[in-house]
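Only one structure is covered here, and it is reproduced in the block below.
A protein chain is absent from this complex, but the other protein chains hold their places.
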Amino acid sequence: MFLHCFWAMLITGTILDLRPAGPEYFVLRAHAPQVVQHAAPGQFVMLQGWGEQDPLLRRPFDFHRLDREAGAFEVLFKVKGHGTAMISRLRPGDPLSVLGPLGRPIPFHEAPKAVGLIGRGSGVSPMFTIAEEVRRRGGRSYALVSARSPDRLLCVDELRPFCQAVWTFTDDAGGGAALRQALETLVRDEALDAVFTCGSNRLASLVAQLGQEGHFAGYAFMDAPMACGVGTCKGCVCRVRRDGAGYRYALACLEGPVFPLSEVLIE
Amino acid sequence: MFLHCFWAMLITGTILDLRPAGPEYFVLRAHAPQVVQHAAPGQFVMLQGWGEQDPLLRRPFDFHRLDREAGAFEVLFKVKGHGTAMISRLRPGDPLSVLGPLGRPIPFHEAPKAVGLIGRGSGVSPMFTIAEEVRRRGGRSYALVSARSPDRLLCVDELRPFCQAVWTFTDDAGGGAALRQALETLVRDEALDAVFTCGSNRLASLVAQLGQEGHFAGYAFMDAPMACGVGTCKGCVCRVRRDGAGYRYALACLEGPVFPLSEVLIE
Amino acid sequence: MNEPDLSVSLGRLRLKNPVMPASGTFNFGKEYAEYFDLNQMGAVVNKSVMLQPRQGNAPPRIVETPCGMLSSIGLPSQGIEEFLTVQLPFMRALECAAIVSVSGTSAEEFGELVSVLDRAGGVDALELNLSCPNFVDKVIFATDCGLMAEVLQECRRRTSLPLIAKLSPNVTDIVQMARLAEKHGADMLCAVNTFTGMAIDVRTRRPVLGTVTGGLSGPAIKPIVLRMVWQITQAVGLPVIACGGISNGTDAVEFLLAGAAAVQVGTANFINPLAIPETIAGIRQYMLDSGPHSVTEIIGAAWRRSAAGR
Partner (left out) sequence: MNEPDLSVSLGRLRLKNPVMPASGTFNFGKEYAEYFDLNQMGAVVNKSVMLQPRQGNAPPRIVETPCGMLSSIGLPSQGIEEFLTVQLPFMRALECAAIVSVSGTSAEEFGELVSVLDRAGGVDALELNLSCPNFVDKVIFATDCGLMAEVLQECRRRTSLPLIAKLSPNVTDIVQMARLAEKHGADMLCAVNTFTGMAIDVRTRRPVLGTVTGGLSGPAIKPIVLRMVWQITQAVGLPVIACGGISNGTDAVEFLLAGAAAVQVGTANFINPLAIPETIAGIRQYMLDSGPHSVTEIIGAAWRRSAAGR
């Protein structure tokens, strides 16, 4: 069985900053030192930025940046519906209810050599903390950022300092095929240990496929509707291959949200 | 049958100012020229300051000030529950959905001579527009402001310029008896045409009683839970004496919210 | 893009679009005429009229709840006579179907109202409020097979106008009640009236409403009502008018996809007097954005496709 992270807590943090990061995208920075202290790449928070019962549930977001010195974290999010619209209207100084850190930290190799990071849309968000961690451990990161259109390529310049190289791909410029090619080249030339992907099932399938052929470990950030974030509602299941045959349901909030692509089924 | 005021409208106004006016009390100033243009003392607005479904219903507030030049109105409100708490957190520039003006304007005598205004707690709020109107018509207003404690005597200094005299009464200083005495004196000495009261059933009963004995017309602002504000939900009823015997139910949002105390039953 | 066709047929009743007010949330239209052109609506529906003038229930009559409200209005009514001279002419003059909602305390009373309205002329359909939870004795016809059958038979006997049976959600098996209504002559169903609920004031330690219990309406109930519409429309052939928490175009489309042939906007009118025209506009926009030319193509699409296998 996996280990449950026992550092999660519920605190009232404070919004430090909220800035637009593209059409419908925002970066929120919040002060929540107790949460940040124990947080690691691959984990997430459940936020509530309103005192009311509509929307009822907290909203899950990956850590975009972890600033341990400042006791602050950032999330990069897209305004999708009700809850994210409300969060986007918060202002510096407003309280923010934070439940976290949740989920399983990414299990890094002691010394990763080279890592691929593939994010689409707001899926680029968690790549920053990974790139930082890889560099801390002496490895190199290569980022492939995908989006529908150029204005949706988020935070690319901010990513560069942490990466050996950053490539961008947009749909209008035939991004799908180009990204595949770039990834294949990377895998061949750089002997990647691992590839992480977030924000697109299509890209996750691609990584899964290349991972089978090549020799790196592929991982995907899985996106499941969540009520509790801590393992009690049993709502957030993904299908995971079972040792024997068939599959079992794994809770994304406890075993994930990052799953090895050798195990999880992309649907 | 009464006449329904056909000037009500639904507009998105803008918060101009929101300032504390005492413990738990706020004055909200909003730009809503189309509403203000047709508004008269005794009428009210239904406000919604949130885009969500919780709280579901609009909240009714009397006009505190009507600034026709600026196209702005003010309401003075107490933070009671959910909805008023949300309104108190709005900030200048925020949109505010305004339905109004609603209810029946106070039917003023052509030339009122002297009018008594009795408000308790936030019930002092609608007395400003009345005092203004009375003065415009060449009459005098005498205000009796009541509250639980001195810090709950709201906007008294702002009221003075519109009134011949303003007296204050607090419970800790035996306010009930003193107010009664002051009102009796007023009625005797000033030949009041009318007395308006808001914010206390006890005071409304007192005015009703003195009105029967004396020769002024007593009016009370009635407070009933409202869903629609326009006469369709049939929720906001007050008991009103019927010509024959017994009572009928009158809709506070259409026939009121100001009712003659000779008709309405205070319960 | 062609202008989408929003018209729907509910049996013999043809509506230019599937949106109308829910009875009791719109009076008979007059108040909202200030806010939008009522002729835009698919139909107008009055607050249920009773035979005799009535005062309604003692206050408090309403209380807010999470994403909903409880009401216990108790069917105050001007009585049928005034209705015929004041309200009905107003409704008839609108360029949309006039659906008259009636309510009685017995089959006999329902029958009499139906007869009177049958003779009155200019009524396009009659909606039978079999489901008011706020009569003094708290009997809801549509929760009792015997009572409902009796009322329907009596009404059916008296008119050939389209009869809409308004069901109550306070039942174990909504399909059973729908089938029963079909059997006893209903031409259409309206699903549903309010859920019986209550609130207590912890300060006074007393029920908030004057009548203790009331009817829960608003967005809170929408998921349950959607399930009922989904179940009924797959089991029963009658056109179903959905009602419960519908506040905008997206809600309306959900119900159409679930199988409703039309929708009623209720509590939402109180919060937003433009809820009905905005709902119509929302359906239209949905169709412009996503394809079908006629709204009839999306009615039941969620289960028609599902029946065909995912």
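Chains here go by letter, A, B and C, matching the order in which they are written, and residues are numbered from 1 within each.
Just so it is clear, contacts are C-beta pairs under 8 Å (C-beta built on N, C-alpha and C of every residue); 3 or more make two chains touch, one makes a residue touch a chain.
Here the structure is a predicted model, which is why all the values come from computation and not from measurement.
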Displayed chains contacted by the hidden chain, counting the whole assembly: A, B, C
Which residue of C:L84, C:I224 or C:L274 touches the chain not shown here: C:I224
Full-complex contact with the absent chain, from A:L10, A:A70, A:A111 or A:A191: A:L10
Option from A:A40, A:L57 or A:V156 whose C-beta touches the chain left out: A:L57
Chain not shown: contacting residue from A:V156, A:A178 or A:C228: A:C228
Absent chain, residues of chain C that touch it: 65-68, 70, 143, 170-172, 195-200, 202-203, 205-207, 212-213, 216, 218-224, 226-227, 230, 245, 250, 253-254, 257-258, 286, 290, 298, 301-302, 305-306, 310
Contacts of chain B with the absent chain, listed as residue ranges: 53-54
Touch residues of chain A, complete complex, unshown partner: 4, 6, 8-10, 48, 53-58, 99, 224-239, 248-249
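Everything below uses one rule, namely that only the chains that are shown with their structure count from here on.
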Farthest-lying chain, centroid of Cα atoms versus that of chain B: A
Length of the line joining the C-alpha centres of chain A and chain B, rounded to whole Å: 54
Distance from chain C to chain A - Cα centre to Cα centre, in angstrom: 46
Chain B and chain C: spacing of chain centres that average the CA atoms, whole Å: 36
For chain C, residues that touch 2 or more chains besides their own: 66-67, 219
Where chain A touches two or more other chains, by residue: 53-54
